[in-house]
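Here the complex is missing one protein chain, while the rest keep their positions.
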Amino acid sequence: MSRYIIRRTLIAIPTLIAISFVIFIILDLAPNDPTGSLPLTVPGDVREAIREALGLNDPFFFRWLKWMRQMFINEPLNFIESVFNISIGAGEDRVRIVSWSSRSPVVDTIIQRIPQTLWVLGTAFILGVIIAVPVGVISAYKQYSAFDNIGTFVTMVGYSVPTFFTGLLAIIIFSVWLGWFPSFYDTTLEVNSWETFVQQVKQMIMPVAVLALFNAAALSRFTRSSMLDNLNEDYVRTARSKGISENRVLTRHVLRNSLIPVVTLIALQIPGIFAGAIITEQIFRVNGLGQLLIISIQGGDVPMVQTLTFIFAVLIVFFNLIADVTYGLLDPRIRYD
Amino acid sequence: MKTTKWLALFGALALVLAACSPSDDDATATTADGSTTETTADAGTPDTTEAPDSGMSAGEGGLVTIFQWQAPSIVNPFLSGGTKDLLASSLVLEPLAEYDPSGQLVPALAAEIPTVANGGVSEDLTQLTWTLKDGVVWSDGSPFTADDVVFTYEYCTQTTSCTQSSFFDGITSVVADDATHVTITFDAPTPFPYNAFTTYQSSILHKTQFEGCVGDELAPTCTEENTNPHGTGPFVVDEFLVNDTVTYVMNPNYRGIADGYPFFGSALIKGGGDATDTLRSVLELDEGDYSWNAQVTPEVVAQMEAAGFGTVQAGFASLVERIMVNQTDPNPDLGDQRSEPGNPHPFLTDPAVWQALSMAIDRQALVDVGYGPSGRPTCNIWPGAPYASPNNDACLTQDIAGANALLEEAGYVDSDGDGIREDPDTGDPLFLLYQTSTNTTRQLNQDLIKANWAEIGIDVELRNIDSGVFFGGDQASPDTYQAFYADVEMYANESGSPDPQNYMSGLGTTGQIVSPANNFGGSNIARFDSAEFDALAAELATTGDLDKRIELVIAMNDLIVQNGAMIPLIYRGSASGLGVDIAGVGDINGWDSEFWNIEIWTRTG
Partner (left out) sequence: MATAQKTVEQEHGELDAVGARHRTLWSDVWRQFRRHKGAVVGLVLLIVILLGSYLGPFVYPHDPFAIDISVANLGPSLEHPMGTDNIGRDVMARVLVGGRISLSVGITAMLIGVSVGTAVGILAGFFGRLDGILMRGTDMFLALPILPLLLVIIMLFRDSLREIFGPELGIFLLVVFIIGLTSWMQTARVVRGDVLALKEQEFVLAARSVGTRKSKIMMRHIFPNVLSPVMVAAALGMAIAIITESALSFLGLGFPSDFPTWGRLLFDAKDFIQLAPMRVVWPGLLISLTVISVNFIGDGLRDALDPKLRSKG
């Protein structure tokens, strides 16, 4: 197993480098322009000077290697320095990846956005898991019963209706008509009292509900089908004929086996916390990482898009590995070597 | 939530406030003559040191919430990426003088506007001396002096990525005579010398703070300075979340505090969402006080206003949505020679054609569908007083029959019965590639105009290009509005200042024709070529007398519009949503920062 992990990690490194190269090429070739949103009164030669100053006209490989160095060496060093309060080398001279639109370091901006991303998307994810697994298990156990049929219908709807549609409807119904919840997310709200906590919950409810419904629907379908696969296995019939109580059959045998692929699916969905809700973030003005990505793409801010997409890629590769390792640990039939 | 709390607390004071609200009348100087070289200083508000005591104490108004759906990314106007950043900086930084909504220059950090009459401008129009206000301090307590003004000039001119460097064109030197006097010397007589250090695009930076940030290498590294600059304005930055929110608190060293300004003790600019969402927050849900850039269709605005929490108001400056008519041939077969002078367009140079195109457009429908009260149909490139020409208003009425007749007479007939006229010289059907930026309202306008032109037998293909690319000015890109690889294109442009000289000259002089000769850097997008226009522009550059200048500008406008280079469509105002309980805003300012007078804003009961 440890050899497997090491091997996968070693393969992941060239994969990531290749991915960064592909992302860089595509972004580089894209015809967007960071001077596009300047007022028209800014003349062309000034725009050209700005593009020059941003480094747009440097040769391609040079720019990629510069970014690689900043991403893999400079940024982690800065991170270590700030976390442990130590000084490694000439900290101030280290060139950081700087956003073209805000002229401030990309990593700082990303870190600024993590709180609201985790609050809203993380909560939606956890809520989704909490709802999905029991629903899926019970649906499978009582297949074709009323619970299953209703559950199937609700999850199908939750899975099929696009989140931007439900988001829009939610705002109109709950903010405009009923006036229960605010229509936007206030990132400056500090939770330090009961009132502010209530306020935080109120501004979180709609985006979390919309996202949790979608997450729960997908996961519960999967849980249900995994349970069904196992409920029809021969060993279940054997266990029942041996006289084991239904409860034990379920908890000791079926559940444990069914949840293995579910756990791996959950691990695979974790990267989606960070990038998975772009449109919902726009609609509710949550200003998380997804919204940052869209703004940067539309504004032609290549360093930001590059760094963000690369971070997402790293998360995906990392959690793929975790999912596979977990699967290997939990399922004795799987042997990696 | 927050609003009701403050309303409850200050219910009693509301009566007193209503009785002695700050001098709104002075705040909205409505002198229409917009005198330029002879501006007087007493149009002056919000010059708060001369405004009467507001009767309140500064900061008691609490929080003012502004929604800016394009969120600010930086608070340094010289590295800004667009109006969104300039607005964020205008709460903190101030220029020497700013424009009020009617286009009049009013002093901010200057004591008065220098003119030839008061000796501030030299007789030969090559030197200008600003007298600075006394006793102004920066937000960190240090005094504001002429050195800061000189430093601002050096900062922008020594940093090639400074986005406002065109404000300092034509200047040979900026010198501090003493602590309160700055002299600017120009390389040629300049009738309108007020570009540098005016408007929110050219605010003054604090020398001691920004000293280590000059030049392309260092400027972007000064993140702390760029996001929290020392300012002389009513607020300072408290917290800055990039592309998200900016929170401000009252500047403790602001010069108006003794008189009770600013009323609001803190401010919040919240970004994200789109124009409709943010407008809804203010007008229907009362979640905020101001919604910037409310580009929302009129019937939706009307429905939102019905809730009674706010209204949309528009400030008109010089923004005109127009169709540029390519006088050169954009045919791809010409390869590199596409859209270059020397290859005239097969039929768009014919007066009959572009006149018919203009006559066929129903401008009122465009306004009704897309702009409502924040747009007016127009036939002039400069529709604002006093430079508006009275000679072109016939185009305001749509005349399909007349357009058809015009084309028939000129020989463009539909010989094969397919509904499209043919060019008599080449036999090709009249086909136009019509491009614009990606924007819902623009696409709606395109659909309408395409239908209009179909009625006069012209075939149109619509195309829209991402705004970042269309307006980006990248010389390598075939999709910019300067490259103009299309027959007609639509967008809006405006002048950087209420003085039309630079703007109008740029639109039509041959030297500004976009071509490889000037690296595609000119502003004569339509490739308009007229010796008469060039002569008028040259004369304007040396004329100081206001009436004569008005005459010249009107003549230039008529020349362009009556010779087919541009078809003006809509005079657009800057539309913003405003809560009903906010007073003191006056007219929306289309010439300068919409927050130019935020220190005198108050919240009424």
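Should a chain be cited, it is by its letter among A and B, assigned in written order, with residues numbered from 1 in that chain.
In this section, a residue touches a chain if its C-beta (ideal position, glycine included) is under 8 Å from a C-beta of that chain, and two chains touch if they have at least 3 such contacts.
As the structure is a prediction and not an experimental result, all values here were calculated from the model.
Which of B:Ala188, B:Leu334 or B:Ala451 touches the hidden chain is settled by the complete complex: it is B:Ala451.
The missing chain, though absent from the display, is touched by one residue of B:Val300, B:Ala541 or B:Ala555; that residue is B:Val300.
Residues 11, 15-16, 18-19, 22-23, 26-27, 29-32, 149, 152-153, 156-157, 159-162, 164-165, 168-169, 172, 176, 221, 225, 232, 275, 278-279, 293-294, 297, 305, 308-309, 312-313, 316-317, 320 of chain A touch the missing chain (whole complex, contact as defined above).
Residues 276, 296-297, 299-300, 303, 365, 368-369, 438, 440, 443-444, 446-448, 451, 461-466, 469, 479 of chain B touch the missing chain (whole complex, contact as defined above).
Rule of thumb we're sticking to: only the chains that are shown with their structure count from here on.
Chain A and chain B have centres, each the mean of its CA atoms, that are 39 Å apart.
Per the touch definition, chain A reaches chain B in the complex via residues 31-54, 98-99, 101-105, 108-109, 112-113, 175-176, 179, 182-184, 186-188, 199, 282-283, 285-287, 291-292, 295, 298-300. Those residues of chain B lying in contact with chain A across their complex are 1, 70-71, 73-74, 76, 79-84, 159-166, 216, 219-221, 223, 226-227, 239, 241-245, 247, 268, 270-274, 277, 280-281, 284-285, 287, 466-475, 477, 479, 482, 493-496, 519-523.
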